[in-house]
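What you see is the complex with one protein chain gone and the rest in place.
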Amino acid sequence: MTIQVAAQIIGFLAALVLLTAFGMLVQRRMTGLIHLFTWQGLFLSISTAVVGFVAGKHHLYISSLLTLALKVILLPYILHVLVRRLRIQREIETIVNVPLTMLIGIALVIFSYHLTAPVRELSTLVTRSVLAIALATVMIGLLMMITRRHAVTQIIGFLAMENGLFFAATSATYGMPLVVELGVALDILIAAFIFGIFFFHIHTTFDSLDVEQMAKLKEED
Amino acid sequence: MELLVLLLVPLFAAAVLGFVGDRKFAPEINILGSAATFIAGLGLALKVYDGGPMLAGGKFFFVDAFNVYLAVLTSFVSMTTAIFSRRYMRREREHGRVGHWGMRFYHAMFQLFIFAMLLCLLTNNVGVLWIAMELATLSTVLLVSLYRTPTAIEAAWKYFILCGVGIAQALFGTVLLYFAAEKVLGEGGEALLWTNLRQVSGSLEPTVLSLAFVFLMVGYGTKVGLVPLHNWLPDAHSEGPTPISAVLSGLLLNVALYALVRCKVLVDGSTGTHHAGDIMMGFGLLSILVAAFSLLRQKDIKRMFSYSSIEHMGIATFAFGLGSPLATYGGLLHMLVHSLAKSSIFFTVGHASQMHRTQDMDKIKGLIKGSPLVGWGLMFGVMAIIGMPPFGVFTSEFLILTATIKDAPFLTPFLLLGLGVAFAALLRRVQPMVFGDAPSYQKVLKVAHLPVLLHMAMVLAIGIYLPDFLSQWFHKAVELMK
Partner (left out) sequence: MNLYPFVTEILQFLVLLGVAPAFAGWVKMLKCWAQGRSTPGLLQPYRDILKLFSKDIVLAENASWIFRFTPYLVFGSTLLAGGIIPILSTDLPLAATADVIVLVGLFAIARFFTALAGMDIGTAFGGMGSSREMTIASLAEPAMLMAIFTMSLANKSTSLSQMVQVIYSGQTVLRPSIAFALLAFVLIALAETGRIPVDNPATHLELTMIHEAMILEYSGRHLALIEWASMMKLFLFFTLGIAAFFPWGIAASGDLYAVCAAFFFMALKLGIEAVVLVLIETGLAKMRLFRLTEFLGSAFLLATLGMLSYFILE
């Protein structure tokens, strides 16, 4: 596989990752969200493997497998179990309406493109142009967390943000050192367990997962 | 050797307490573990004091005057908090606010939290620094919601989400840092070691590092509680059990600031300009002012003192942002005395809220009549924290003010305004609480004497006479931050 072909494949996968990020932004159904998240993880994993292959960095294969195990199999499984147990069906309405959210998302893509310009000029990697997409995914995850009112959706936005960060690590550099990758994966796993527990607490205390109810702690005048 | 003990004891204690956390002797194990950690920390500090900065574990750990001082502080405060927690949590357990699993979880996570903070302080690898910081956050998230009330869950949720988002930004900053480092140091773990980065900071690409610093500032700044990223702090620090509030306010904020300062040193070396410092000064000053004015509106006692933490962290950030040796010295001293004073305040506040079964300041009265230790402890604690002489906080704030007048004179009025407003707000609130008659619903209970006395004595001592070795220690740390 030549560099050119690999660059095209990685670019295509990056576009797919961005597409899934936008898809998650506008998706209303919970199971649809989890599926999109799974696809995003899959594209990420494949992209990492391709980079590892074309650059000859074998530790990226381990990263790719780790991503596959964690983000394509384990986390979606946990989320599905949670959704079933908590009997979540549909989404609660978003704070900002969907077309406006999409426009903001596009603005964020353009913004992250400008922001990562200095890095792009300096990088010699085959994946350098992908950093903008990675940062855009992070920001779209952030947008999702801000504009959604359901706790599970906020968490999925958080995980999408982590996906973007992982993508950034493999596109700006050839992946962080393995010890850091393992640590980050461990952190995400712990976070997954914690939010799983959290959902049950919230559900039993508030009887719903609408985040807007958790806005009581304010200053009183 | 000491390093190993320092890190492994909390880990081991966490594992043990996970099983026996609800038994009668669990708090004693907690105290013992923390004491062992503290002694190990002292040993390490002595080694570094005599021998200078040292690398350990094949360059994985780096111990110099800056972080060993914070490590000793962390282990000390955690030891005193463990002593306080013994009496306090016992009562909470009796009142039924915490269950069997809750106690086991609490004790285990307490030790795990200490471990995470110490790892964060002592590691040389910037990536592992991030991991440890995230671990520290995660270990305390469920502790904040330990009481399972709606407000506690809300606080824990906000904490989780906001800090999670912030820390993710910090990861991006770390990635960018690694990117810049790779060019100069080659790939692999070597490029993330702080000592290496420090050496080559002149040749790291300035544009990339400035961008990285913005992300790192947002990320670690959220953990420090800088305005406008502070929204989680008052909730999280006021809703959890008081020992957790004490360690969160007193220790975790320091550790996050430490991470920020380490990154600032790198960025300064690379860009050569004062941009990073300016950003820190801006955030710091904003935090001071917003927190000071917010203090006026508080009704909940722990919430009020959380805002005070934000303010003091703002002062420390401002000092480190200024960057001059005098300011840095002041900042270091401030971290120390704030830790001690704030945790002491939280100890007294915890007992006060237990005595009155509420955290509402309008309902807490006559503390001195009810329990002299709590009342006078709170009074002196507040006097310390607002910067009244002869307490140590006065010294550090004075030093920082002097440095500001020297380097950024036009910012002095703002600093004075913030300090003044905080002074008035806290004093006004604390007076009706400590003086006057005790209300009928106040209960008298057994108080943990030692922590409060120890902390206040130390703050007072530092204020009156700063020991020579401490001064030397600070000088060494300042040298390393040039």
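So that you can tell them apart, the chains are marked A and B in the order they are listed, and the count of residues begins at 1 in each.
Just so we're on the same page, a contact is a pair of C-beta atoms (placed from the backbone, for glycine too) under 8 Å apart; a residue touches a chain by one contact, two chains touch by 3 or more.
Since this is a predicted model, take the numbers as computed values, not measurements.
Contacts of the undrawn chain with the visible chains, over the full complex, involve A.
Check A:V109, A:I194 or A:L209 against the missing chain and you find that the one touching it is A:V109. Across the entire complex, the residue among A:L18, A:L33 or A:M139 in touch with the chain not shown is A:L18. Where chain A meets the missing chain, the touching residues are 5, 8-9, 11-12, 14-16, 18-19, 22, 26, 98-99, 102, 105-106, 109-110, 113, 129-130, 132-133.
By our rule, only the chains that are shown with their structure count from here on.
With each centre defined as the average position of its C-alpha atoms, the distance from chain A to chain B rounds to 31 Å. Of all residues in chain B, only 125, 127-128, 130-131, 134-135, 138, 141-142, 145, 148-151, 153-158, 160-161, 164-165, 168, 171-172, 174-176, 178-179, 182-183, 187-189, 191-192, 205, 207-208, 211, 234-235, 239, 294, 297-299 touch chain A in the complex they form. Chain contact summary for the complex, chain A toward chain B: residues 115, 118-119, 122-123, 135, 138, 142, 145, 151, 154, 158, 161-162, 165, 168-169, 172-174, 176-177, 179-180, 183-184, 186-187, 190-191, 194-195, 197-198, 201-202, 205-206, 211, 214-217, 219-221.
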